[in-house]
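Yeah, one chain of the complex is gone here, protein chain that is, but the others are all in their spots.
By letter and in written order, the chains are A and B; residue numbering begins at 1 in each of them.
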Amino acid sequence: MEFYYPTTIKEAQEFLEKPSTTAVAGGTSFTGKSVKSLVDLTRLGLNYIKDEKQKIRIGATTTVTELKESRVLNNFANGILPESCSVLADTQLRNVITIGGNIACRYLWANLPPALMALEAEVEITGRKKRTMSIEKFFESKLAPGEFISEVIIPKGSNKGAGTFVRFARTKVDYPLISLAVYAEKQKNKISILRVAVSGLTPPTRIKAIENELQGKNIDEKLLADAAIKAADQIRVLKSYVFSEEYLREVLGVLLTRALKKVLMEG
Amino acid sequence: MSKIFKGKTVGQSVEKIDSLALSQGKPLFTDDFKVEGMLHAKFLWSPHAHARIKNIDTSTAEALPGVHAVLCYKNVPRVMHTTAGQGWPEPSPYDTTMFDSKVRYVGDRVAAVAADTEEIAENALHLIKVEYEPLEPVFDLEHAMDEEAPVIHDEPDCKYILPLVYEPKRNHCAHIDLNVGDVERGLKEADFVIKRKFKTHYGQHCAMEPHACICYFEPNGRLVIRSTTQVPFHTRRIVAQCLQIPERMIRVIKPRLGGGFGSKQEILFEDVCAALAMRTKRPVRLVYDRKEVFVSSRTRHPMAFWMETGVKKDGTLSAIKMKVISNTGAYGSHGMTVMGNCCAKALPLYRYPNIQFIGDTVYTNLPQAGAFRGYGVFQASFVMGILMDEMAEAVGMDPLEFWKKNTIKEGESHPIFESIGEVGKGVAMIIESCALPECLEKGATAFGWKEKRAKYKKQPAGPIKYGVGMACNAHGAGVPKIDMASASAKMNDDGSFNLLIGAADIGTGADTIMAQIFAEALDIPIEDVIVFSADTDLTPFDRGAYASGTTYCTGMAIVKMADKIKDQILTVAADMLDEPKGNLRIENKSVVSTKNKKKVEFHKIAKQALYVNNQFQIAATASNVNTMPPQSYSANFAEVAVDTETGEVKVLSYVVALDCGTAINPKLAEGQAEGAVLQAMGYALTEQFHFDKNGRMLNPSFGRYKIFSTSDTPKIKAILVPSYEPSGPFGAKSIGELCIDCVLPAISNAIYNAIGVRLYETPFTPEVVLKALRKTGKNVTF
Partner (left out) sequence: MEITCKINNVEKRLVFEPNEKLLDALRREGYYGVKFGCGNGDCGACTILVNGKAVKSCIMFAAQAKDKEITTIEGLSTPEHPHPVQKAFVDAGAVQCGYCTPGMIISAKALLDKNTKPTEDEIKEALEGNLCRCTGYVKIIDAVKLASQRMRGGKR
């Protein structure tokens, strides 16, 4: 087992093409010994948050603490991304967990993917070639040898609405049993944009069904509540030894209702 | 009326003598230690809940380069013993041997390896070939004694060494019953009879320091055991028993210890570490990882209670039936004593004239339960705290008034004291210190009980409902007539003293407390007391840290010993001052005459005694055996917010007003109260052992077994209400376990106040709360 310290993107890519290697940034996912050789991505200058006209570009090794404290992100879409960061693990872990790592580990319970899905973010993958895809697509695809997440791109087009992030767990720093991100925009009293993303009780996913159902509708408390319960009923729930499937569905329905009311009916 | 004691040192929040060194990270704990040539040991654990080992082949493992020994049932002596750190003869069954040819829970011992590195030891584990014959397991404590249940301890040589009920072939580990008065008549005379079933669950201490042990040899071949033990002297005795060597060949040292709470009141693995050291003739280090602590150390005893209680319409308690089955897991350490305490130490708070207690402990193929702060009083207080609340409601009294009316008072006694103690027969006792009425008053005022009860009669709109609940308890100090502690001191040239105590400071600050008591007794500043503790070669016997006995029992040994020292000092001073001894007294590091201005300082007395005339070492040893377990008391108040749509319960504030007699060190006493309260809160709301259907624990990590961190902690206030216990050192009783007992019932009662639903089973998880709400049809949907 080797440990590599690439100083250029090209070096990183070459090391990652060696057999049995994997990327490391924060390193928090390796609680045991690592069988694979490790390629340290934190010395490539991929730690940045760039506020451009059309996009916000976040380097893959930007830490959760940096995201949480970023003025740019706090002023964007109601600060939904920093909100997801403030309930992510604890201070020490936030200091080293990176946005790239939180996505690349494909945790079913991770906070950042649903928040990024609600913002329609994309990941840029660097390898022999660069490719860009949505977070959803990333979860369905594989990285080829030599590839790693280099950047997360958030389109700025939709940022005038309200967003909220809700997390359900046993204690404050617990692994989330439910992570829920909701972003919405309204025009007069109609829902013009709605994005709902969830993880934890289910793999990170957009709940397109509720988005389609409520898109364009007039905002009404009963409408939101009914849609939320329906969405919770229809979702695929992973087995958990902590709480039963019925209970988690019920809680999702409650949290989703509250989140929808918050983004659509408050302020 | 009790007087209050406040001394120059006792009653002051002096700096804990090791706190600066600890805050600087000094290498003071068991594993902060290296010995040349030290080997590293690892255990092989059973993957089965119940199985016979048909064969075990360790030859490949032994042949791995770097491996020095592999132990299993084939190559160690079979010595039946108990791992419970209790006084001899132990009131726990001898149902354990170092390695057996049968495994009784997932996580039971199969073999152990000592190797040059941890990595080699771990690799060797994979090379041990074990052939198991799986057996049917039993997990349900309510069915463990059924006729068809598989027999967990079918070995012919398990036994108690005391005449106690023991039926291992029925998985029946212990039985105690007790009758006072006429319980059937008492129930008939009651105007209200409440029958309820309660259940408590598996939980664990979660001390931050995992269990660790390093064994090495002195040049003359004696074995030194350096370990995270609450009971150094019991460890010495039981390891000698297991290894079949004389006790004089063993020295046990307890360094600074990172939390115990009962988890280290066991001879958990010192026998194996020592056996490996003796087999390899090398020092051996054995440290649990956190998963091993969860699965293969000790836990809380889960229990089921069947209760029946009767109360008259004027609020007088009339009769109580308590039937309990306690689950001790695969082995019976503390199995009888924890169950017995549900009666012995929990019930004497309540003025019931008619009492029936039937207690049984059963074996199951689950992790082994052991000593854990509260020790039966915890489980019983949960049950009693809710029943008192229900009875108060039935008769239409405010719980505050109901508790005041029905709890024992100063000057009273209780028939249970005489009938049953923590171990065997009890001791008759009259309550000489009880400030519970004042605790109720002060606690209720600080908490705002009356105001909050009134406020929450009208709940705000929305899904969050609020409620308050209360509960009280008593918890006796030590195990009377059985606990023994001793202390020695010697005087140095400069008037300072070495204080030698066998007592185990497990993070509680016992070293500091004992220094304070000694300093107070001799009227010297605490800086003049140098404490050395918990070394079986250098300190006199102490039973160890458990049963809330150190302050009360060891403290009195110090008082007695200080008297002897005082006498020697006065003798020398009388000679130096040419004054009759009767005219002299101790004052401020000196001896002064009450009749004239003659005075001589301690350091001069010391030099005189050591060097000048009639030389002798001013020194003394004294022992103490308690004759009774005086009770400490607490009144607890909890405020909760319940989310009726998700079932989440949040504790908003908690007040505990407590009477521990004289608080020797108020800050340390508050620290005990605050820590105990939060420890119980996690158990009440979020902590849970999850098992799969084969008895394997699914969540053996802090990541998945959730204890509270800072962000989960509500406002906690501990209020010390002083009283004076004449039999205790400067009026002190105990506090170690007191404040863990009432959190469960106070929260359950508060939840009831908020949403009208009573929870009789722990933990009160959000799903449990929501289900209970739904059942009563009291839920509010959006």
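The definition used in the following text is that a residue touches a chain if its C-beta (ideal position, glycine included) is under 8 Å from a C-beta of that chain, and two chains touch if they have at least 3 such contacts.
Treat the numbers as computed from the prediction; the structure is a model and nothing was measured.
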Touching residue (missing chain; options A:Asn75, A:Thr91, A:Asn218 or A:Gln234): A:Thr91
Contact with the hidden chain (one of A:Lys18, A:Arg57, A:Arg131 or A:Lys172): A:Lys172
Option touching the unshown chain, where B:Arg290, B:Lys312, B:Lys650 or B:Arg696 are the choices: B:Arg290
Full-complex contact with the absent chain, from B:Ala84, B:Leu135, B:Cys206 or B:Ile501: B:Cys206
Identified contact with the non-displayed chain, of B:Lys3, B:Lys26, B:His143 or B:Arg248: B:Lys26
Touch list for subunit B against the chain that is not drawn: 13, 15-16, 18-20, 22-29, 31-32, 205-210, 256-259, 261, 287, 289-290, 506-509, 667-668, 670-671, 674-679, 701-703, 707, 709-711, 713, 716, 718
Residue numbers in subunit A that touch the chain omitted from display: 1-3, 5, 24, 27-28, 30-31, 33-34, 37-38, 40, 42, 65, 86, 89-93, 95-96, 172-173
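Quick note on the criterion: only the chains that are shown with their structure count from here on.
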Subunit B partner contacts - residues on subunit A that touch it in the complex: 90, 168, 170-175, 225, 241-244, 247, 250-251, 254-255, 257
Residue ranges of subunit B in contact with subunit A within the complex: 645-646, 686, 690, 692, 698-699, 703-704, 706-709, 711-712, 765-767, 770-771, 782
